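Below: one structure, written as structure tokens.
What you see is the complex with one protein chain gone and the rest in place.
We call the chains A and B, going by the order they appear; numbering starts again at 1 in every chain.
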Amino acid sequence: MSNAIIEARGVTAGYGKSVIIEDNDIVIERGKITSIVGPNGSGKSTLLKTIVGLTRLFAGHIIYDGHEITRMQPEERSRIGIGYVPQVANIFPNLTIVENLEIGGYMRKSREEVKRDIEEVMDIFPVLRERARQKAGTLSGGERQMLAMARALMAKPNILLLDEPAAALAPIVVSRIFAKIREIVSKGITVVLVEQHAKRALELCDYGYVMTSGRVVMRGSGKEILSDEKFVEAFLGRR
Amino acid sequence: MAIDLTLPLLNSLALGSLYTLMALGLTITFSVTRIPNFAHAELVTVGGYVTAVLVNFMALPPHIALLAAFTASAILALSMDELVFKPLYKRGSRPLFLLVASIGVGLIVRYILFSLADATGNITIQTNVSVNPIMRFGRAYITTFHAIVIPATIAIVIALHILFHYTLMGKALRAISDNEDLARVSGIRIYRLRRVAWLIAGGVAGLAGGLWSISLIIDPNFGWDTLLRIFASSILGGLTSFWGTIIGGYIVGFAENIGIALLNTWFGINTAYRPLISFAIIVAVFLIRPRGFAGIDVRNIVSRLVVSRPRS
Partner (left out) sequence: MASKTVVTAIVAVVVVLIAVSGIVFMMGGQPQTVTVTTTVFQAGEAPTATITTTVFTGAAVEQKEYTIGLAIAVSGGYAVDGPRRRNAAILAIEEMNELLERSGSPIRFKWIHEDTKSTAEGAIAAVPKLAAAGVQIIVGPLATSETKAVLDFLNSRKIVAISPSSTGTAARVKDDFVFRMPPPDVYQAPAIARIAWEVGVRNLVILARNDDYGKGLADGVEETFIQLGGKVTKLLYDYTQPDLSADVERASAAVANYGANEQTGVLVIGFDETVKIYDRARLDPVLSEVRWFGNDAVKRPTFLPPESKEEIAEFQRKVRILGTAPAVGPEDNPLVKSFVERYKERFGEEPSLYSYYAYDAAMVAMLTVLAAGEYNGETFKELLPWVAMHYYGVTGWKLLDEYGDSAAPLYDIWTVVKQPDGTWAFKVVGLYDGATGSIKFYEEVG
């Protein structure tokens, strides 16, 4: 696949001495939405963190845009365009909303542009403008998720890794978040979506991976996976 | 007997200011690096000695000597981190190991100081700046020392507030303190930026030591002997809160001086038991209000110290 923005080859990773994911190969295509689904504890989030550089890598290689980044520190990976929104702890609770966004744009040269972009974000999310000087920790779950994504987008990433952005949110908020994801992709940003809610994620994505017990067990376009009987039986249940 | 609290009040203000300055550095490094730095005590002591030696033997003006004390302790703090803490942290050491390492670093610095002080015959020393009464206040005098320390503390608090809230670097430091992983994926080079934290923490501690050496006869143990108060101040503020630490510093200062005055007057408790007040504060915070004044769960932070941390 020549149009890959990220390739992970034979990735085995975990924390401390424990291995969580073992020998995984995935390819993320440029400009597309890729979903990684699987049950709780299947290693989806760990895979995402491994791409960002927040886990301990025991084996394998990670290639970004044709360059090996296997040994690169997380802060350097983000500097070359990898954006990441964790599932929890995805904002700076003791910083104000504006400060969260400023930190999002931390590595950009022009502070003027950052200011302009913050204004823009505020236009899109009026809630954030109202509470611009409040601590981010005071926001509700949906607002936090908005802020978390806005913070990541402030860095103008080439690829954005989202870890369960819709978990534990009200349905109306979920649809807003997913609309926002489509909008992000339309701007040419590659998106990787980790989701426990498999159906929703696979419907949205161009390509999908299914993980169980730390391994990728199935891959294909969203439609292919959704039409696979074994998958439906194992993950979605008979309806 | 009527209690005249003017003297303990003035003592409390001066000591509270010093405790605040010393505790701020501890809070800053703990926030950014999660190391409960016991060697912070030595940064205070070194600042005191640098000031005293420069003023007494090189005849430098006090403000230049205090600047030198700031610089010396800042550099010492940075070297502690670069040589010991950062390599250990990168190797994935538990916070508990870092705590023990900081005690070790402190011991090394203290005994180097001891041998230098002993070799030059200056085990005890005091910065030769005359402290004189300015005006009488009740049973006490307001002295030139009060006139130096209290405004200096206010100036530093304001300067640090500006740094942390109005500069991108300061905000990035707060971001690291809030959420280290998220700071990293935001592109903040944490291992470079933490140098700033060490420089500030060391510098302010050195300055506090320098100021104190004007009013106090110091020896190589004096920082260590004060560490209990420094920790008490910081813990009162929740260990990671800037304003909490400032309030904590003054509470410890007031509790020790006014508290012992009242206990002595009402219950005849001897002033020798003054250090118990700091201990009592620490224990009370742990038992009654583990979140300190800043909504941060100190007990939780401390329990996390002994749990292993993922390598990064």
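Going forward, contacts are C-beta pairs under 8 Å (C-beta built on N, C-alpha and C of every residue); 3 or more make two chains touch, one makes a residue touch a chain.
In this text, all values refer to a predicted model and were calculated from it rather than measured experimentally.
The chain that is not displayed touches the following shown chains in the complete assembly: B. Of the listed positions B:Thr143, B:Asn179 or B:Thr240, the one in contact with the omitted chain in the full complex is B:Thr143. When you scan B:Leu7, B:Leu60 or B:Ile150 for touch with the missing chain, the hit is B:Leu7.
Although one chain is not displayed, its contacts with chain B can still be listed: residues 1, 3-4, 7-8, 11, 15, 124, 126, 128, 130-131, 133, 136, 139-141, 143, 212, 215-218, 221-222, 225-226, 256-257, 260-261, 264-265, 270-275.
Please note the rule applied: only the chains that are shown with their structure count from here on.
Computed from the mean C-alpha positions, the centre of chain A lies at a distance of 41 Å from the centre of chain B. Only residues 15-16, 52-56, 73-79, 82-84, 86, 89-95, 99, 102-104, 106-107, 111, 151, 155 of chain A touch chain B when the two sit together in their complex.
Note for the complex: chain B touches chain A at residues 92, 168, 171-172, 174-175, 177-179, 181-190, 308, 310-312.
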